[in-house]
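For this view, one protein chain was removed and the others were kept in their places.
Labels for the chains are A, B and C, by order of writing; each one numbers its residues from 1.
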Amino acid sequence: MDSALIPEGVKRCSFGKFILWIIIVGAVLLWGVVAMLLCWFKGLNQTNMNDAYGFAMWIWADLAVIALGGGAFFTGLLRYVIGKDELKNIINYAVLIGFICYSSALLILAIDIGQPLRGWFIFWHANVHSMLTEVAFCLSCYFAVLTIEYIPLILENRQIDKVPFFHNLSHNMHGIMVIFAATGAFLSFFHQGSLGGTPAVLYGRPFAFREGVLIWPWTFFLFTWSAAACGPCFTILVTWITEKITRKKLVRQNVIMLLAKIAGWMLATYTVAKIIDTWYWATVTAPASGFNFMDFYSNNPLYGPWILVLEIVVCGVIPSLILITKTGRKSSFLLISAVLLAVLGACVNRWVMVLQVMAVPVLTFESWFMYFPSWQEIATTILPVAYGIILIMISYRYLPIFPQEQELEEEKNASIFV
Amino acid sequence: MKEEHKHGKASKFGMVIDLDKCTGCGSCMVACMSENNVPFKKDETNKLDSITWLRIYKLTNGKKFPETDICYIPRPCMQCEGDHGHSPCVSVCPATATDYNHETGIVSQIYTRCFGCRYCMAACPYHARYFNWWDPVWPDGMEKYLSPNVSPRMRGVVEKCSFCFHRYQLAKNKAYAQGRRELKEDEYQTACTQACPAGAITFGDLNNSHHAVYKLVKPDNKHGGRPRNPNAFRLLERLGTNPKVYYLSSREWVRRAGDNYIKDEVKKEHH
Amino acid sequence: MKVCRRSFLSLVIGGAAGTTLSPLPWKLMDDSSIWTQMWPWTPVPEDGEVSYVNTVCSLCPGGCGLTVRKINERAIKIEGMKAYPVNDGGVCLLGLSGLQLLYGPTRVKTPLKRVGARGEGRWEKISWEDAISEVVKKLADLRAKGLSHTVGCISDSDRGTVAHLLGRFLTVYGSPNFIRTPSMQDSYEQTMHLMHGVQASAGFDVENADFILSFGSGLIDGWGSPVRMFKVNSALKGKGKLVQVEPRLSNTAAKSDKWIPIKPGTEAALALGLAHVIIKESLYNRDFVNNYSFGFNDWTDDRGRSHKGFKKLVLDEYGPDDVAEITGISDSTIIALARSFARASKPLAVCGRGQGNTPGGLSEFMAVHALNALVGNINKKGGVWAVPDPDYIRWPEVEMDINAAKGMQANRIDGAGGKTYPDSRYLLNRFPEAVNSGKEYPMKALFVVGANPVYTIPDSKAVKEAFDKIPFVVSFSSYMDETAANADLILPNHVFLERYEDVPMPAGLQKPIVGFSKPVVKPQFNTRHVGDVIIQIAKSFGGVIADAFPWDNYEACLQKTLGNKWNALNKEGFWLDSNFMAKGWKRAFSTPSGKFEFFSRAFAAKNENLFQQFRPVEPEGDEGRFPLILIPYDYMRLASGCIGDPPFAIKTVEDTVLKGDDILVEVNPKSGRGFREGDQAILSTPKGAVKVRVHLFDGIMPGLVAMPRGLGHTAYDEYLADKGINFNELIGPVEDPASGLDAAWGIRAKLTRA
Partner (left out) sequence: MLPFSFEWLWDISHMLFMGGLWYALTILGLGMTYCIIKAAIDTSKGKGSH
């Protein structure tokens, strides 16, 4: 039964080993589920959030996974709309990673809200002026797009594909994938941007507040941009990790190179824009509210200028330089270091825009608010990681995620025999 | 200005708190809690999960003994007007659970609509919004004192000071029943104003030049209600939130503590 | 197989699609959110008819008028009564929390009889009849053995019908041991007695004063009638000045026009130093001093001995540099203060530390009052008035039998009115020691009414020990407070919102007012009015004891007593003698000289050196072992009297006062070296050692540690119990040599790492 489901021409580990790993990761997943149920049944008092930290680790996790899931929309845009054909060899995996990221984001949101059963009010009683409304709408719609993009992949399972209807459906969906991808890109642009707008419209929070154009603060564009830059980096990183674990080459290096190069240029331009934004904010926007630049980076046990250096120089400038140079991309070590840094950069950026925003005192007679998540928060944040690993394991085992896997395998075998 | 409100123009209810008179006694806090069915729990010493619609902050001037000075600042919801009702919290609420009432200038909160995303709390620089981390529990028998005018909130929603909006509604109903459209100044007063033993709180319509609040601060309603009384100030004036809660203090350090200033900046007193 | 799978898949997918498209999920979604909007465990208060009832608060000596909003039979909100002469609409947070006391979990719901060990918390519910007959049996037994004087009663007040009923019962039963809980009222009464020669309370016409000089009185921290004082403080802004002399930046100090930090315990020296400057610069009121005072100049007593007059004494001993040395206040400040005080048109000097919960040294009160005399601000607008008790309680004299007469001849257990302290009326601070040492006689039974001595009296350990020695303790408390928890029998009184009661004379008022408490709601539990219980106990005795109580019940007694005032009180909520004026200087003083006496002749003979060589009341403890001094501070948000903080009130307490269950003590960063904000520490005094946290505060004089009063309850509910430390555990009484009253203002202490 198991072997009948595995795609033709590829090798997978034994079913027993597979199940063993599923159980191990499943245990972590279960831990997360317990924490999730505690939050749902006992309420958010299970967390270490408080009235100063209404937004905390979960919102950071949300923003981070959505940024990293941005690889799906951007790769899709490049592949289907712009026509970078080589990327068809990685698009499936990008879609899968995106699907995991977005479903995780939705799940975390469902835990994070105080009244999960009323969550749908965000749609029904929508306030169109709220960035969060836009996020919710675009996020769910884009999740629908990802599902639509993921379905054909499921339908390509050896057994399902045998059903003519499913075969046809998959074929037809591939046929008009460009429309879905374009819609997805449109939606992503807005929700990534809206997530950027989420902190930046808070004009009562000078650390987060940014000026902008029309209704969109500058971070609206910066977030979209950084998602487009760091999302593909995450795809590359996960692909690399998968290759290491499976001890196989799954995607040809030229495909990775192309994606890395594009991501590199995105990251480079993003970093420049981010530097300009930071400079303007530090010298014009924040002082207008009476804040010195160092007010945001002193008198507290954690946040210092180092975090800015980490985000912009270490995780922005350095990976950009590596990725836009051919030598940098060619070195496997540098490439992986660069994508890792870029991913870290996106995470740090989202952290700063959520948690540091909450930490900075605005009233002169308050001091910094410090917070450490409870185990329930940590467990529910790790839950999606476990879920993602399991979904990847299953998808990799039973679905033809990597179109080049078979030929790469054959080549490898051939080379051994030469 | 004067003519406008005479013809039934919208009100803009606001509060003036005289910090020279405020003794930090806490009556306003308790008046608010008992008026608005605010719950309590065993340990309320973590002020970051303790629901106090009106919280009194204790400020010090930071000087050494015996130059030290302290001042209390009661902080209800500021009912920010922002820019034409674009208060920091209202525009961010995704479910329209909080709203700026243009008739009164009061920021409302609909508990049954709120689904607890807490975006409004992140938006509020005054920490005036509180989340119900727990189900409210009253010891057996104590639910007898709960007022039917304000519904007790359930776990998982945000709540905040409403300037005792139910009192406005009750006063309005009474006035309508008597065939009046306008409320007299003393007909609508918040619970904290009423209880303050020092008489430090004044409440009324900032659009009405006959009201005490207007006379006390002389708001420049063309510029977001900036106070023209040199002893009056608002918290975080520079953010443009345009609060409707004003403070009076004769002490410079207290007025300066109301806002942030960049290094070496001299406070520009409003003329 | 193939078909099977196919149909299965179709079924699943089709089913899912079908369900999604049907109204079912939408309906479920809607219903579940409606359910969250009216969770059955979130209460929905019942609506109904609104009504308002006026009454008077007796939770503290302030006596404010209250208006209670009701919905049907439920009281839902307490507000201040508009136009009430004490508080005019304002109300303090304790009064506002009153409904939490009424409906709260700390109520004693029915008479209880102890079954476990004392304080163990095991009780048996008994009927009122059994409870009363138990008391009567015990008392009759003692009386039969000629031990009626070993029965005592501790009460928070000696005014009003309830206190009079208690006193009357003790008298006719045969015990002199009615003891009022201590406060600054004791010192002020004695000051009035010695300097004015009258039995009266000190009333302060603060509304009309334009310069208030406070020697550590927490004028806006709960001193006097708190709400009235808040109003005065607000009215003073721009009109007058308030100068606060105190070692710690209290709220009063912060709100004053000038805060003068002083070495604690040296306030009397400062008062005399100010007198020095006023006399030296001839700034005193000549008319008053020359014509209406005695002892200003040197004088000779009946036996022909000459005495230094007040003038010579202060001129000799209290020059500004001497006083600067004692008090730590610069001589220029002293001189300037004396001048501005004397030159003000209505200067007023007041004392009584913090909320005035401890009596304090008599020399201090007399020195401060002498300042008022110097500026002639006595029984005058804006000054200190001697206010006699309203005399509406005119019951027939009791007829005593031989047992009663014999019992009444015994010495008071606390020594008040005896040889050593003839001018003192009540000395509860001496009670624990007297009981523990057994020097006088053993106490056999004790009633506690409206008081919580186990919590409020200094040296908790000794108090507890004394209680353990008394075999029969009856508490009349409405709440399970510390004293009730350590009693043998609890006969729960109605709370103030359920009962009729006259509430005479709010603390510090210059006009006699009688407030009127009336039931706002029906009694919620099986409780009885303490007045009714006393009458019932008396009636059970029969004979002369029963005869002394000719009323059917308390309400009848009250109505009869108030006579024609009853109707007015019922309607207005208060009775105010609006014609009352303090007596003019000619008739004001009933001293032997008929004048204001800087020195009471009889008193001076015994206390020659009262002012002569100023010696501050030394705090207990050895300076070497205890380098710091612990002082208490009072704070509006913490009720430190017999009522503990209800949940709302404790919720307002800052996290720099209480964090979790830990109390924070204030220390100047200079004295608190090595401690960071919030650090745990051990605070020890000669009386004991406790765990505290440190709050570094620049507003307190280096060398001191300040601890708030009102925490550290062991009884009451989970919202109050076991939070912080009771200051009384760390301090013991220090007997004032002149009055026997507790003069302790602090105790030596040490702060070490936890």
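In the analysis below, a contact is a pair of C-beta atoms (placed from the backbone, for glycine too) under 8 Å apart; a residue touches a chain by one contact, two chains touch by 3 or more.
This structure is a prediction, so every number in the text was calculated from the model and none was measured.
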item: Among the chains presented, those that the missing one touches; value: A
item: From A:109, A:145 or A:343, residue that would touch the chain that is not displayed; value: A:145
item: Of A:172, A:254, A:332 or A:413, the residue in touch with the unshown chain; value: A:172
item: Among A:46, A:89, A:127 or A:289, the residue in touch with the chain that has been omitted; value: A:127
item: Residue of A:186, A:265 or A:368 in touch with the missing chain, whole complex considered; value: A:186
item: Where the missing chain touches chain A, by residue; value: 123-129, 133-134, 137, 141, 144-145, 148, 162, 164-169, 171-173, 175-176, 179-180, 183, 186-187, 190
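Following the convention adopted for this analysis, only the chains that are shown with their structure count from here on.
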item: Where chain B and chain C are represented by their mean Cα positions, the distance between them in whole Å; value: 34
item: Distance from the mean Cα position of chain C to that of chain A, given in whole angstrom; value: 64
item: Junction residues of chain C, two or more chains touched; value: 36-37
item: Junction residues of chain B - those touching two or more other chains; value: 46, 135, 154, 156
item: Complex interface listing, chain A residues touching chain B; value: 43-45, 49-55, 112-116, 118-119, 121-122, 125-127, 129-133, 136, 198-199, 201-206, 287-292, 295, 357-358, 362-366, 369
item: Touch list for chain A against partner chain C, complex; value: 115, 117-118, 120-121, 159, 162-163
item: In the complex with chain B, residue positions of chain C that touch it; value: 36-37, 39, 41-48, 71, 74-80, 87, 89-93, 96-97, 99-100, 102-105, 220-221, 226-227, 230-231, 233-234, 237, 249, 251, 254-255, 259, 261, 524, 636-637, 647-656, 658-661, 668, 670, 697-702, 717-719
